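Below is the structure I would like to discuss, written out as C-alpha coordinates.
Apart from one protein chain that is not included, each protein chain of the complex appears where it belongs.
Moving on to chain A:
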Amino acid sequence: MTSGGIRRSFTAAAALALASFGSVALAAPGPWQLNMARGASTWSQVPYHLNNIALGVCTVIGVLVFGAMFVAMFRFRKSRGAVAEKWSHNTTVEVIWTTIPVLILITLAYLATGGLTSWADTTGSQMTVKVTGYQWKWRYDYVDYMGKSIDKVGFMSKLDSQSDQTRQLGSGLDPFAVKVGDESTYLLNVDKPLVVPVDTKIRFVITSGDVIHSWWVPATGWKIDAIPGIINAAWANFTAPGTYRGQCAELCGQDHGFMPIVVVVKSKADFAKWLAEQEAHSAAPAAAPQTAQVAAPAVAKQG
(Lines give C-alpha, C1' and ligand atoms only; values in the text may rest on other atoms or scores of the structure.)
Protein backbone atom coordinates (compact mmCIF):
# COMPACT_ATOMS: atom_id res chain seq x y z
CA MET A 1 0.00 0.00 0.00
CA THR A 2 1.37 3.39 -0.89
CA SER A 3 1.22 6.48 1.23
CA GLY A 4 -1.21 7.91 -1.32
CA GLY A 5 -3.49 4.96 -0.70
CA ILE A 6 -3.27 5.61 3.00
CA ARG A 7 -4.21 9.20 2.50
CA ARG A 8 -7.30 8.23 0.53
CA SER A 9 -8.49 5.72 3.07
CA PHE A 10 -7.92 8.24 5.83
CA THR A 11 -9.90 11.04 4.27
CA ALA A 12 -13.27 10.02 5.67
CA ALA A 13 -12.05 9.19 9.13
CA ALA A 14 -9.85 12.25 9.38
CA ALA A 15 -13.03 14.19 10.16
CA LEU A 16 -12.91 12.47 13.56
CA ALA A 17 -9.96 14.55 14.57
CA LEU A 18 -11.10 17.48 16.64
CA ALA A 19 -11.18 20.81 14.89
CA SER A 20 -8.62 22.27 17.28
CA PHE A 21 -6.30 19.45 16.38
CA GLY A 22 -6.27 20.44 12.74
CA SER A 23 -2.79 21.28 11.72
CA VAL A 24 -0.85 23.20 9.14
CA ALA A 25 2.55 22.38 7.74
CA LEU A 26 4.85 23.79 10.37
CA ALA A 27 8.57 24.12 9.91
CA ALA A 28 9.10 24.51 13.65
CA PRO A 29 6.94 23.94 16.74
CA GLY A 30 4.49 26.71 17.60
CA PRO A 31 3.25 27.93 20.97
CA TRP A 32 0.10 26.12 22.17
CA GLN A 33 0.57 23.54 19.39
CA LEU A 34 -1.71 20.62 20.28
CA ASN A 35 -1.19 18.03 17.59
CA MET A 36 1.51 16.55 15.45
CA ALA A 37 2.47 18.70 12.47
CA ARG A 38 1.78 17.45 8.98
CA GLY A 39 5.42 17.63 8.03
CA ALA A 40 6.91 18.62 4.70
CA SER A 41 7.95 15.42 3.01
CA THR A 42 6.05 12.95 0.87
CA TRP A 43 6.12 10.33 3.62
CA SER A 44 5.44 12.58 6.62
CA GLN A 45 1.71 12.37 5.82
CA VAL A 46 1.73 8.75 6.98
CA PRO A 47 2.48 9.27 10.68
CA TYR A 48 0.33 12.40 10.66
CA HIS A 49 -2.76 10.63 9.37
CA LEU A 50 -2.10 7.50 11.40
CA ASN A 51 -1.82 9.68 14.51
CA ASN A 52 -5.13 11.38 13.76
CA ILE A 53 -6.91 8.12 12.97
CA ALA A 54 -5.63 6.40 16.10
CA LEU A 55 -6.51 9.45 18.18
CA GLY A 56 -10.00 9.45 16.70
CA VAL A 57 -10.48 5.73 17.38
CA CYS A 58 -9.25 6.13 20.96
CA THR A 59 -11.50 9.15 21.50
CA VAL A 60 -14.58 7.24 20.34
CA ILE A 61 -13.76 4.20 22.49
CA GLY A 62 -13.00 6.48 25.42
CA VAL A 63 -16.30 8.32 25.12
CA LEU A 64 -18.19 4.99 25.03
CA VAL A 65 -16.33 3.33 27.93
CA PHE A 66 -16.09 6.37 30.18
CA GLY A 67 -19.67 7.26 29.25
CA ALA A 68 -20.82 3.82 30.41
CA MET A 69 -18.82 4.29 33.61
CA PHE A 70 -20.41 7.63 34.37
CA VAL A 71 -23.89 6.27 33.65
CA ALA A 72 -23.13 3.39 36.04
CA MET A 73 -21.83 5.79 38.67
CA PHE A 74 -25.03 7.85 38.55
CA ARG A 75 -27.60 5.11 38.04
CA PHE A 76 -26.26 2.48 40.39
CA ARG A 77 -25.40 4.48 43.50
CA LYS A 78 -26.48 3.22 46.86
CA SER A 79 -27.60 6.73 47.80
CA ARG A 80 -30.21 6.54 45.03
CA GLY A 81 -31.47 3.27 46.49
CA ALA A 82 -29.80 0.99 43.95
CA VAL A 83 -29.82 -2.66 45.02
CA ALA A 84 -26.91 -4.76 43.83
CA GLU A 85 -27.68 -7.46 41.31
CA LYS A 86 -26.05 -10.87 41.53
CA TRP A 87 -24.91 -11.66 37.99
CA SER A 88 -21.22 -11.80 37.21
CA HIS A 89 -21.05 -13.24 33.74
CA ASN A 90 -22.44 -12.74 30.23
CA THR A 91 -20.83 -14.68 27.43
CA THR A 92 -22.44 -12.69 24.61
CA VAL A 93 -21.15 -9.29 25.66
CA GLU A 94 -17.74 -10.75 26.46
CA VAL A 95 -17.44 -12.16 22.96
CA ILE A 96 -18.58 -8.84 21.48
CA TRP A 97 -16.14 -6.70 23.41
CA THR A 98 -13.29 -9.01 22.58
CA THR A 99 -14.11 -9.19 18.85
CA ILE A 100 -14.72 -5.51 18.14
CA PRO A 101 -11.30 -4.38 19.42
CA VAL A 102 -9.68 -7.11 17.33
CA LEU A 103 -11.38 -5.77 14.19
CA ILE A 104 -10.31 -2.21 15.00
CA LEU A 105 -6.75 -3.41 15.57
CA ILE A 106 -6.67 -5.24 12.25
CA THR A 107 -7.68 -2.02 10.49
CA LEU A 108 -5.02 0.01 12.27
CA ALA A 109 -2.39 -2.67 11.66
CA TYR A 110 -3.24 -2.73 7.95
CA LEU A 111 -2.77 1.02 7.62
CA ALA A 112 0.41 1.06 9.70
CA THR A 113 1.96 -1.83 7.80
CA GLY A 114 1.44 -0.08 4.45
CA GLY A 115 3.02 3.10 5.75
CA LEU A 116 5.93 1.22 7.28
CA THR A 117 6.65 -0.69 4.10
CA SER A 118 6.86 2.52 2.06
CA TRP A 119 9.19 3.99 4.69
CA ALA A 120 11.53 1.02 4.58
CA ASP A 121 12.07 1.28 0.83
CA THR A 122 15.18 3.40 0.36
CA THR A 123 15.74 2.28 -3.23
CA GLY A 124 15.67 4.70 -6.12
CA SER A 125 17.16 7.60 -4.20
CA GLN A 126 18.68 10.48 -6.18
CA MET A 127 20.97 11.71 -3.48
CA THR A 128 22.87 10.35 -0.49
CA VAL A 129 23.87 12.23 2.64
CA LYS A 130 25.90 10.66 5.41
CA VAL A 131 24.96 11.89 8.88
CA THR A 132 27.30 11.27 11.81
CA GLY A 133 26.43 12.10 15.41
CA TYR A 134 29.05 13.33 17.83
CA GLN A 135 28.87 14.57 21.40
CA TRP A 136 27.32 17.15 20.80
CA LYS A 137 27.12 18.11 17.16
CA TRP A 138 26.29 16.60 13.80
CA ARG A 139 28.49 16.02 10.78
CA TYR A 140 27.06 15.94 7.27
CA ASP A 141 28.94 14.43 4.33
CA TYR A 142 27.50 14.65 0.82
CA VAL A 143 28.05 11.29 -0.85
CA ASP A 144 26.31 11.54 -4.21
CA TYR A 145 23.75 13.58 -6.10
CA MET A 146 21.97 12.59 -9.32
CA GLY A 147 24.23 9.59 -9.81
CA LYS A 148 27.41 11.62 -9.48
CA SER A 149 29.66 11.12 -6.48
CA ILE A 150 30.58 14.23 -4.52
CA ASP A 151 34.03 14.67 -3.09
CA LYS A 152 34.97 16.50 0.04
CA VAL A 153 31.73 18.30 0.71
CA GLY A 154 31.17 17.81 4.40
CA PHE A 155 30.98 19.93 7.52
CA MET A 156 30.12 19.95 11.22
CA SER A 157 26.85 21.52 12.32
CA LYS A 158 26.46 22.69 15.91
CA LEU A 159 24.31 24.91 18.10
CA ASP A 160 24.39 28.56 17.00
CA SER A 161 26.40 30.90 19.21
CA GLN A 162 23.46 33.07 20.25
CA SER A 163 21.55 30.10 21.64
CA ASP A 164 24.74 28.76 23.16
CA GLN A 165 25.45 31.98 25.06
CA THR A 166 21.85 32.31 26.19
CA ARG A 167 21.60 28.75 27.46
CA GLN A 168 24.53 29.05 29.88
CA LEU A 169 23.50 28.83 33.54
CA GLY A 170 23.09 32.36 34.88
CA SER A 171 23.67 34.01 31.48
CA GLY A 172 20.95 36.55 32.19
CA LEU A 173 20.00 36.45 28.50
CA ASP A 174 16.40 36.03 27.42
CA PRO A 175 15.61 32.85 25.42
CA PHE A 176 12.67 34.71 23.85
CA ALA A 177 15.13 37.18 22.33
CA VAL A 178 16.84 34.49 20.24
CA LYS A 179 15.27 35.00 16.84
CA VAL A 180 15.92 34.65 13.16
CA GLY A 181 13.54 37.10 11.53
CA ASP A 182 10.22 36.48 13.27
CA GLU A 183 11.00 32.92 14.19
CA SER A 184 12.04 32.04 17.73
CA THR A 185 15.01 29.78 17.19
CA TYR A 186 16.32 29.28 20.74
CA LEU A 187 18.10 25.89 20.79
CA LEU A 188 16.75 25.14 17.31
CA ASN A 189 19.38 26.86 15.21
CA VAL A 190 22.83 25.80 14.04
CA ASP A 191 25.94 27.50 12.70
CA LYS A 192 25.81 25.61 9.41
CA PRO A 193 22.63 23.85 8.29
CA LEU A 194 22.26 20.82 6.09
CA VAL A 195 21.24 22.02 2.61
CA VAL A 196 19.25 19.70 0.34
CA PRO A 197 17.14 20.04 -2.81
CA VAL A 198 13.36 19.91 -2.93
CA ASP A 199 11.46 17.10 -4.75
CA THR A 200 14.40 14.74 -4.53
CA LYS A 201 14.41 11.34 -2.87
CA ILE A 202 17.29 11.72 -0.46
CA ARG A 203 18.81 8.70 1.26
CA PHE A 204 20.29 9.42 4.66
CA VAL A 205 22.88 7.01 5.99
CA ILE A 206 23.26 7.59 9.66
CA THR A 207 25.88 6.54 12.16
CA SER A 208 27.72 7.85 15.19
CA GLY A 209 31.28 8.46 16.25
CA ASP A 210 30.80 8.03 20.01
CA VAL A 211 27.52 7.31 21.79
CA ILE A 212 24.02 6.73 20.43
CA HIS A 213 22.20 9.80 19.10
CA SER A 214 19.00 10.04 17.15
CA TRP A 215 18.50 12.22 14.07
CA TRP A 216 15.05 13.75 14.13
CA VAL A 217 13.53 16.41 11.94
CA PRO A 218 9.77 16.19 12.53
CA ALA A 219 9.10 17.50 9.02
CA THR A 220 10.47 14.23 7.58
CA GLY A 221 8.03 12.20 9.68
CA TRP A 222 10.67 9.97 11.23
CA LYS A 223 13.65 9.76 13.50
CA ILE A 224 16.35 7.12 13.44
CA ASP A 225 19.15 6.34 15.85
CA ALA A 226 22.75 7.14 15.04
CA ILE A 227 24.62 4.19 16.49
CA PRO A 228 28.39 3.64 16.56
CA GLY A 229 29.37 0.64 14.47
CA ILE A 230 26.04 0.52 12.66
CA ILE A 231 24.88 2.41 9.60
CA ASN A 232 21.15 3.01 9.47
CA ALA A 233 19.35 4.20 6.38
CA ALA A 234 16.21 6.21 5.85
CA TRP A 235 14.85 8.52 3.19
CA ALA A 236 13.00 11.78 2.79
CA ASN A 237 11.61 13.68 -0.15
CA PHE A 238 10.84 17.27 0.83
CA THR A 239 7.84 18.76 -0.95
CA ALA A 240 8.48 22.46 -0.33
CA PRO A 241 11.52 24.69 0.09
CA GLY A 242 11.97 26.02 3.59
CA THR A 243 13.90 25.71 6.83
CA TYR A 244 13.04 22.65 8.92
CA ARG A 245 14.21 22.25 12.48
CA GLY A 246 14.74 19.25 14.73
CA GLN A 247 16.77 17.97 17.64
CA CYS A 248 18.75 14.98 18.82
CA ALA A 249 16.21 12.54 20.22
CA GLU A 250 18.35 10.04 22.14
CA LEU A 251 19.99 10.93 25.44
CA CYS A 252 23.66 11.37 24.59
CA GLY A 253 25.20 13.09 27.59
CA GLN A 254 25.30 16.52 29.14
CA ASP A 255 24.58 18.57 26.04
CA HIS A 256 21.94 16.26 24.59
CA GLY A 257 19.47 19.14 24.66
CA PHE A 258 21.85 21.37 22.74
CA MET A 259 22.53 19.63 19.43
CA PRO A 260 19.77 20.78 17.09
CA ILE A 261 19.35 19.90 13.45
CA VAL A 262 18.45 22.38 10.73
CA VAL A 263 17.65 21.33 7.19
CA VAL A 264 17.40 24.05 4.56
CA VAL A 265 15.49 22.82 1.53
CA LYS A 266 16.28 24.76 -1.63
CA SER A 267 14.96 24.63 -5.16
CA LYS A 268 16.98 22.31 -7.38
CA ALA A 269 18.64 25.24 -9.20
CA ASP A 270 19.63 26.97 -5.96
CA PHE A 271 20.91 23.72 -4.58
CA ALA A 272 23.06 23.05 -7.64
CA LYS A 273 24.56 26.52 -7.23
CA TRP A 274 25.18 25.93 -3.52
CA LEU A 275 26.79 22.56 -4.18
CA ALA A 276 29.10 23.98 -6.81
CA GLU A 277 30.26 26.64 -4.34
CA GLN A 278 30.97 24.02 -1.70
CA GLU A 279 32.92 21.88 -4.13
CA ALA A 280 34.99 24.90 -5.12
CA HIS A 281 35.72 25.63 -1.44
CA SER A 282 36.79 22.09 -0.77
CA ALA A 283 39.52 22.40 -3.37
CA ALA A 284 41.31 24.17 -0.53
CA PRO A 285 40.35 21.55 2.09
CA ALA A 286 38.76 22.94 5.21
CA ALA A 287 40.31 21.57 8.36
CA ALA A 288 37.88 19.17 9.90
CA PRO A 289 37.41 19.56 13.65
CA GLN A 290 39.32 17.16 15.85
CA THR A 291 36.34 15.05 16.78
CA ALA A 292 35.56 14.37 13.17
CA GLN A 293 38.62 12.18 13.02
CA VAL A 294 37.16 9.66 15.44
CA ALA A 295 36.52 6.98 12.88
CA ALA A 296 33.27 5.09 13.13
CA PRO A 297 34.00 1.48 12.22
CA ALA A 298 31.81 0.77 9.27
CA VAL A 299 30.00 -2.44 10.07
CA ALA A 300 27.16 -3.40 7.80
CA LYS A 301 23.68 -2.85 9.13
CA GLN A 302 22.26 -5.93 10.76
CA GLY A 303 19.42 -7.84 9.28
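As a convention for this text, contacts are C-beta pairs under 8 Å (C-beta built on N, C-alpha and C of every residue); 3 or more make two chains touch, one makes a residue touch a chain; residues count from 1.
Here is the rule we use: contacts and distances are computed from a predicted model.
One subunit of the complex is not drawn; among "Cysteine desulfurase IscS", "Branched-chain amino acid ABC transporter permease", "ATP synthase gamma chain" or "Cytochrome c oxidase subunit 1", its UniProt record names it "Cytochrome c oxidase subunit 1". Contacts to the hidden chain, counted on chain A, fall at residues 28-37, 46-47, 50-51, 54-55, 58, 61-62, 65-66, 68-69, 72-73, 76-79, 82-90, 93-94, 97-98, 101-102, 105, 108-109, 112-113, 115-117, 119-120, 166-171, 173-176, 178, 184-188, 210-212, 214, 216, 218, 221-225, 227-230, 232-233, 246-258, 296-297, 299, 301-303.
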